[in-house]
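In this view, the complex is presented without one of its protein chains, the others remaining in place.
In this document, chain identifiers A, B and C correspond to the written order of the chains, with residue numbering beginning at 1 in each.
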Amino acid sequence: MKKRGKGIGSIFYGTGYGNGFPDVSNAIAELLPDGKVAIYVGATEVGQGAKTILSQIAAEVLGIPLQQILFVCEDTATTPDAGTAAASRQTYNTGNAIKIASENLREEIYRLAVEHLKINSKVGLKMADGKVYLNSFPSLAVTFKEIADTFSKQNKRKTLRVEGSFTALTTKMDEETGQGAPYWPYTFSVYGVEVEVDTETGLVEITKAVCAQDVGRAINPKLVEGQIDGGFAMGVGYTIFEDLGLQKGEMKNRRFSNYLIPTALDIPELEKIIIESPEETAPYGAKGIGEPVMIGVAPAILNAIYDAVGVRMTEIPVTPEKLLKAINKAEE
Amino acid sequence: MKFKTVGHSEVRVDAMAKVIGEATYPEDFYMKDMLWGKTLRSTKAHAHVNLDTQDAEKMEGVIKVFTYRDVPDNHHGVVLKDHEVFCSKKVRRIGDPLAFVVAISNKIAEKALKTIKVEYNEIPAIFDPVEAMMKDAPLVHENHKSNIIFHYKLRRGNIEEAFKKCAVIIEKQYKCGMVDHGFLQPEAGLAYMDGDTVVVCAATQYPHFDQLEVAEALHISQEKVRIINPAVGGAFGGREDITMQVHLALATKVLGRPIKTVYSREESFLAHSKRHPMVMTYKTGADANGKLLAMEAELVGDTGAYASWAINVMRKAGVHATGPYEIPNVKVDSYAVYTNNPFAGAMRGFGATQVPIAHEQQMDMIAEELDIDPITIRLINGFTLGSTTATGQVLSDSVPLKECIEAVENSLGIKNHYEEKMEELAMEAGVGI
Amino acid sequence: MEINKTFQETEVEAVLSLLDQYQDNSKIIAGGTDIIIQLHQGRVNPEVLIDISNLNEIKEIKQIEGRILIGSATTFTSLMKSQVIPKNLWGLIEAASQVGSPQIRNAATIGGNICNGSPAADIVPPLLALNSQLVIANKMTERKVPLETFFIDKGKVDLKNNELLSYIEFENIKENQGLGFTKLGLRKALAISRISVAVFLEMKDGCFNEIRIATGSCGKFAIREKEVEDFMRNKQVTDELIEAGANLYSNIILKRLAGRHGSDYKSEAIKGIFKDGLGKATHLAKKGGV
Partner (left out) sequence: MKKINLKINGSEYSLEIDENMRLIDLIRDVVGLTGTKEGCGEGECGACTVIMGGVTVNSCMVLAFQANGKEILTIEGVKGKGNDKLHPIQKAFLEEGAVQCGFCIPGMVLSAKALLDENNTPSREEIREGISGNLCRCTGYNKIVDAIEKAAYYLVKEAEDNEI
């Protein structure tokens, strides 16, 4: 017989290394001779979209299209240390560092524009599409390229380069009581799923799924959705498929034919709801979501299984074998 | 506030190269006069070892076999430096690297690997983290007096008193298994000399830390190491600890030629970290209205043969053990324990992924006992702006948990579903009478 | 030993000559989906590889005098798309469609699936339930063996090194007959079968006039379940009969797998799998393939 059930899993997740560890990101912003802007930062693009998100932050600050940002992150010889691409920290930490570097560059560009335009103040200057102009008299303008040229002439062909650095604030917890402010910011996420359990075989199928994800602010909604989809699939694998088959320290399942990760047919459509609640200390309010998006999956499925067949599965992965055994035991 | 770029679903800047097949991952680099490396790995979980590499070294096409003797400072690790680059005296897990064969072709390197004689003298091993905590358990690392490498304590309020006031108390133990990141791109790398600088090209999550690890192991200054981090085929925490970086750097520095190595899927499983399996023992109590009053949890995390990020993972697990709920009285003990299992480290969620398997089922059980639906119990207890966490931290900004819960409820209708189910059950019970 | 000769033939005759010449030193490769892994792991060690994936002669499915002939080099994809297979043989199509993935089905062949001798070979239970015969050739002669007697042990089949499985044949299905197949895998694609059941039925006046059942992944190789067949044959179809048949089936599996890993689970789950497969077959037989 096939039985259906619904379940929810709600979680919070604290970003960063935490516990007062110096969680530092550094970035360099450079005005290139052609008027484009280069960002140098040692933050890895592992597939999560760091390059895009972080470029968007720089583009926003400098009022230029995304295509005008040259993002360099692949080489220790040219990039400053921006910490690890982990702990969901790149958007928040490195995003902040890049925002600061970009703002510093913006201030420098304003300063040079004031000189170039021979005006008496930067008040009222605006930046858009690679130009600095006077808001009240827009024809009084100078392009980034012109500013780059001028700077280069005045500074022995050097380019205008500025730095930005950001350190997340956390405190070391008390060793006896664990009291303190160990992480910041916290991200929230809730999953709801409907499952169908085959009581004759113990197979679990997820028939419906929804995720409501706090993001602070979505820098790139499509990328946020992509993270949610991916976290969900990994969560499904964790809960009902993946098992290394450890026996006396040996992984019996260490190939993709026996370590089963979900296929396209195992993953249902997922409703993704982005909840925005900008965080004051975050770049444009954006919080990290790479990890939170997978955390609520397992408990939602486990609670749905209980709702469907009345058994509490306290051990994952819930293989058909384990579930059928539990169902039969409960019937006895 | 209106933004021009932020908030817009811009096309990924790296996607073009990826859809046309031009994105270069480490295995896509080839160099002239390149040599190939293969790693010999332990097949025993806990043993003293002796290597005889003579036959391999004599093989035609083999350039050199590297072992611990060749490594200036034979250690690495993200927190504790408890990994050896190549095991010197003993292996602590299946998959520990023992030697690195460099040959003119991959095929020869593979063949040479099979000619290395490894003498294993097995010693008692420990695979269960709870047993590993006991006094007489075999020690995985002799320089640690115990296999317990970390104990995080969280103490808030008075749980004994609070449990006395509870209308319902749920006690249960939960277990979650060890899993792999399963990123699609198995580890690969290429190293070469650029003047006197060692250049290592490998997929990593943290190039600057790899730079430090390579420099330390080779005993050279950090400026003489350059890490190039090309396209990375997924990571999820599994590329936090280094795998082949020092092997490649050492080989190219000694031999002066480019060296490449590519792991098979199986070797990838053996080489990188795993998610910590945990045994989580929970006791949670609430008053008759469903308000949580107390929670006690013991978390035992199996970090396998090496610490990797275990300290930070089990700390994070401890801090997140309550779930996103205000509980005035909390006691958490979270332990990281060595065993002879594959080593566990960072993986998406980092300790915060395991505990919800416990706390969220505890919540539902408490709710069921009190005949409260799963949504309401979470709204009663969930963090809101200004809430204080179990560590005493005040959530001063951006706490949209309730919005998240309500959004899911609006979509899935859990409350209604719960009430209908209760009615059905009541009807059935009624019929029974 | 290393492969030092490879042949890519287009005529069956030529393949048989090569097999005759190289015998033990040679291996046939068709789809390659099993043998390349075996080569890599050193489980097979031939000097000579003979590629039969271009033998058009044995890549087709045809109907001759009431019998269906499937060439052994037919891929699963071709089987799935075949116009020759009638609708009430859906179990055969379903089994084929659950093999691996599209890429694997495009390469892997029916003959390969059989000759590899895996207990989890998806196509074997439906072919067993159809009372299939194998046509096996060598350079000199040809022999026919029932598929049922072809399997000797796990991974071991009744095929000599100079022989080639050329065809699989069985009697075409009639209107009141149906073939159902149900597989339990741990995921929905790329799944190795944990249990599979094929049921062939002939319905008459509400009775199972004929019933043939075959199980995969519950023993050294796929086998027919004659005890269950005998129990259900010629009986009026009722829920009670099906339940009793399922329980009998379960006991047989439990006994067969006694003490083996997963025996409790498989003997339990087989009930649901069997009922599902039986339901599909009944549906097809009743509808007469429409």
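Heads up, the rule we're going with is that a contact is a pair of C-beta atoms (placed from the backbone, for glycine too) under 8 Å apart; a residue touches a chain by one contact, two chains touch by 3 or more.
Because the structure is a prediction, the values reported are computed rather than measured.
K.L.:
Give me the visible chains that the unshown chain touches, in label order.
P.N.:
A, B, C
K.L.:
Of the residues B:V11, B:V394 or B:M422, which one touches the chain left out of the display?
P.N.:
Touching the chain that is not displayed is residue B:V11.
K.L.:
Which one, A:E175, A:E269 or A:E331, makes contact with the chain that was left out?
P.N.:
A:E269
K.L.:
Of the residues listed, C:T6, C:Q23 or C:N56, which one is in contact with the missing chain?
P.N.:
Candidates C:T6, C:Q23 or C:N56; residue touching the omitted chain: C:T6.
K.L.:
For the chain that got dropped from the picture, name the residues of chain C it touches.
P.N.:
2-6, 8, 29, 31-33, 36-37, 39-40, 49, 51, 53, 77, 100-104, 106-107, 188-190
K.L.:
Residue by residue, what part of chain A touches the chain that was omitted?
P.N.:
Listed in rising order, the touching residues are 46-49, 222-223, 225-226, 228-234, 255-257, 261, 263-265, 267, 269-270.
K.L.:
Which residues does chain B use to touch the chain missing from this display?
P.N.:
Missing-chain contacts on chain B: residues 9, 11-12, 14-25, 27-28, 30, 181-186, 231-236, 262, 264-265.
Here is the rule we use: only the chains that are shown with their structure count from here on.
K.L.:
Would you mind pulling out the distance in Å between where the CA atoms of chain A average out and where those of chain B do?
P.N.:
Chain A and chain B have C-alpha centres separated by 18 Å.
K.L.:
So, what's the distance in Å between the C-alpha centres of chain C and chain A?
P.N.:
48
K.L.:
Would you kindly tell me how far, in whole Å, the mean C-alpha position of chain C lies from that of chain B?
P.N.:
42
K.L.:
Among the residues of chain A, which are close enough to touch at least two other chains?
P.N.:
If we look for residues of chain A contacting two or more partner chains, we find none.
K.L.:
Which stretch or stretches of chain A touch chain B in the complex?
P.N.:
Touch list, chain A to chain B: 6-14, 17-19, 42, 44-47, 49, 51-52, 55-57, 59-60, 63, 65-66, 69, 71, 73-77, 79, 81-87, 173, 175-183, 185-186, 188-194, 208, 210-214, 216-223, 231, 234, 237-238, 242-244, 246, 248-251, 254-256, 259, 261, 271, 273, 275-282, 284-287, 290-292, 294-296, 298-300, 302-303, 306-307, 312, 314-317.
K.L.:
Across the complex, what residues on chain A touch chain C?
P.N.:
Residue list for chain A touching chain C: 198, 200-203, 241, 257, 260, 262-266, 319-321, 324-325, 328.
K.L.:
Show which residues of chain B lie in contact with chain A when the two form their complex.
P.N.:
3-10, 12-14, 45-46, 93-94, 125, 127, 152-156, 172-180, 182, 204-209, 211, 225-237, 239-240, 265-266, 269-270, 274-275, 312, 315-316, 318-320, 323-324, 332, 339-342, 346, 348-350, 352-353, 356-357, 359-361, 364-365, 374-375, 378, 382-383, 390-393, 395, 397-401, 403-405, 407-409, 411-414, 417, 421
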